[in-house]
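Here's the structure we're looking at; comments come further down.
Removed: one protein chain of the complex. Kept in place: all other protein chains.
Showing chain A:
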Amino acid sequence: MDGIADMGGTPGWGPVRPPRRDEPVFEEPWQGRAFALASLSGRIAFGGVNLDAFRHGLERLDRAAYLDEGYYGRWLNGAELMLTDSAVLAPGAIRARARNLRGERVEEPPIPEPAVPDYAPSAEGSLRPVDRPPAFAVGERVRTKAMSVPGHTRLPGYARGHTGIVEVVQPSFVLPDTNAHFQGENPQYVYSVRFDARELWGADAEPFAVTADLFENYLEATS
């Protein structure tokens, strides 16, 4: 999905943050709670782990909800969106409870009828063997599709419409584009595709290469 989450190559972020020695895993206690809640929210929202749906939730956050409260704030906001989508929570329920926790007296929305989708992962994790050979081979030139996708995808914007070389044929995994929307697992091979920096960023780019791990659906053969 085109949106704030797709950050590769976007301008305006300033200098990188230097590593800090002995940075705590959670800077503040709420971050650990938010991490644990978000980790459990898929099972609560739709009875199984669906990382793709969770990531799609994060992608749909507005800029402030995605950025301003940091990584674990983003996770909390993403979990809230997922739990509200599946009607485990009513819209505004968290905010109303938070206000009551700080002593305001506001009415909380009633608990809605849960809307758990009729969809569960077929197995743990995302690896799914397929009984067909990979469509592309190591060393083959491939082109990424130049598509803009309204829903979830893992083809980053900067890598669309470019030509690269298959460097590694990885195993087959659940396709995020359909799984995130509960439209099926559609397992696909993943290819680590090597792009020359000049192909992605133009003739003046620093000399280097990028590999992206791309699903078969994102790629077409070049002649």
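Methods note: a contact is a pair of C-beta atoms (placed from the backbone, for glycine too) under 8 Å apart; a residue touches a chain by one contact, two chains touch by 3 or more; residues count from 1.
What we mean here is this: contacts and distances are computed from a predicted model.
> The complex has one chain missing from view, so what does its UniProt entry call it, picking from "Branched-chain amino acid ABC transporter permease", "Nitrite reductase small subunit NirD", "nitrile hydratase" or "Sporulation protein YhbH"?
"nitrile hydratase"
> Looking beyond the chains shown, say which of A:A64, A:A120 or A:V138 touches the absent one.
A:A64
> Just one of A:W30, A:Y119 or A:F182 touches the chain that is missing; which is it?
Checking each option in A:W30, A:Y119 or A:F182, the one touching the absent chain turns out to be A:W30.
> What does the interface between chain A and the hidden chain look like in terms of residue numbers?
Against the left-out chain, chain A lists 5-11, 13-20, 23, 25-26, 28-30, 32-37, 39-40, 44, 51, 55, 58, 60-62, 64-65, 67, 69-73, 76-77, 79-81, 83-84, 88-89, 91-99, 101-102, 111, 125-127, 154-156, 158-159, 168, 170-171, 173, 176, 190, 192, 194, 200-201, 205-215.
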